[in-house]
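I'd like to ask you about the structure that follows.
Here the complex is missing one protein chain, while the rest keep their positions.
Right, chain A next:
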Amino acid sequence: MRRVVVTGLGLVTPLACGVEETWSRLLAGQSGAGPITRFDPSNVVTQYACEIPRGDGSDGTFNPDDWMEPKEQRKVDDFIIYGMAAATQAVRDAGWEAPSEEEKLRTGVMIGSGIGGLTSIAETAVLIKEKGPKRVSPFFIPGALINLVSGQVSIRFGFKGPNHAVVTACSTGAHAIGDAARLIAFGDADVMVAGGAESPISEIGIAGFNACKALSTKRADDPAKASRPYDADRDGFVMGEGAGVVVLEEYEHAQARGARIYAEVLGYGLSGDAYHITAPSEDGDGGFRSMSAALARAGLSPAEIDYINAHGTSTMADTIELSAVERLLGNHAVNATMSSTKSSIGHLLGAAGAVEAIFCILAIRDQVAPPTLNLDNPAVTPKLDLAPHHAVRRRIDVALSNSFGFGGTNASLIVGKVR
């Protein structure tokens, strides 16, 4: 099987627009949480979220005009703009902007989303009710479809290889990177632009997750303290938004063109819980099996994992994942560091797995594990170091990222230094 490496990164997160801007704020322990401003939240229970900082594009702010023409923005839901921004960053970072026609045929796109154009679907439903179906925009459908991030990215850059999109709730970003890596490994493409994008901070999104009792509700007075994975006082996840996109490339292809190689995709594992629509099975067996499958694919032993970026959403399920990781690592658990960066950026749903895979890649690059914020009083005594409050400088050659989604869909990615 052909080897797959990462040669480009792109991020739009609640901390910042941009990879280095996000990463430095993450390591510094900053939180992206604040009062909801994207819509009037007075009718929903949760009053806070992790919103992308919008601005003129300076100092890590996100200016949509930097990434898409204003007249094009009007035709698409926000998740597509976020995805275009992250993909454009990643493609530039990889130096793969204007390959030859032949190379374009060998470059594909696989950027997914958990729920896609939720806001435009809600707004269009209201429009139909108020003004009738004849007022529905011709851009409604192509602006809301999940695979239209992949479509838009392919059109912008002329990438004519496999064009695909993953939809597996909160595992989307991880599945997209894993599946795209396999397309390269199998020879369907030499380069894949892969990741996830999400824009769920709207009345329908917050109301929907409130109804499932999944969101934190109690910390309107101090939103930065609301996302607290593993902490005894956690009360649900904090909604985030944004996108993470990587450029994946066949190893020799990257070497031949002298590309900067961040890391290698060593392993990818998938599993299903077959248990419940929103809750993981109590024994964490689904996560355990996806991690085990990723290790087997990588040909690594559990003792070789240095850092784990947990799914860790700040819900009751955190400790289920923790025990599954401890079961996997066994005696090695005391040597590994695990953190949940959702404590800083919230839960980006379909973008989460891709953003967190990028954090693993940067952890390897800089030999530092980002912190788990707000872990004041752990709900259980962990065998692992959960990096409470502060980033941990340590050797990180191999990192594992977990993503678990509604429906019982699990994905684990293992990335490592190229050897």
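Methods note: a contact is a pair of C-beta atoms (placed from the backbone, for glycine too) under 8 Å apart; a residue touches a chain by one contact, two chains touch by 3 or more; residues count from 1.
Convention: contacts and distances are computed from a predicted model.
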Looking at what's absent rather than what's present, what does UniProt name the missing chain, "Acyl carrier protein", "ABC-type polar-amino-acid transporter", "Spore germination protein" or "Aspartate carbamoyltransferase"? "Acyl carrier protein"
Selected from A:69, A:222, A:283 or A:376 as touching the chain missing from the view: A:69
Which of A:2, A:54, A:92 or A:135 sits in contact with the chain that's absent? A:135
Just the residue numbers, please: which parts of chain A touch the chain that's not shown? 69-71, 134-135, 137-139, 142
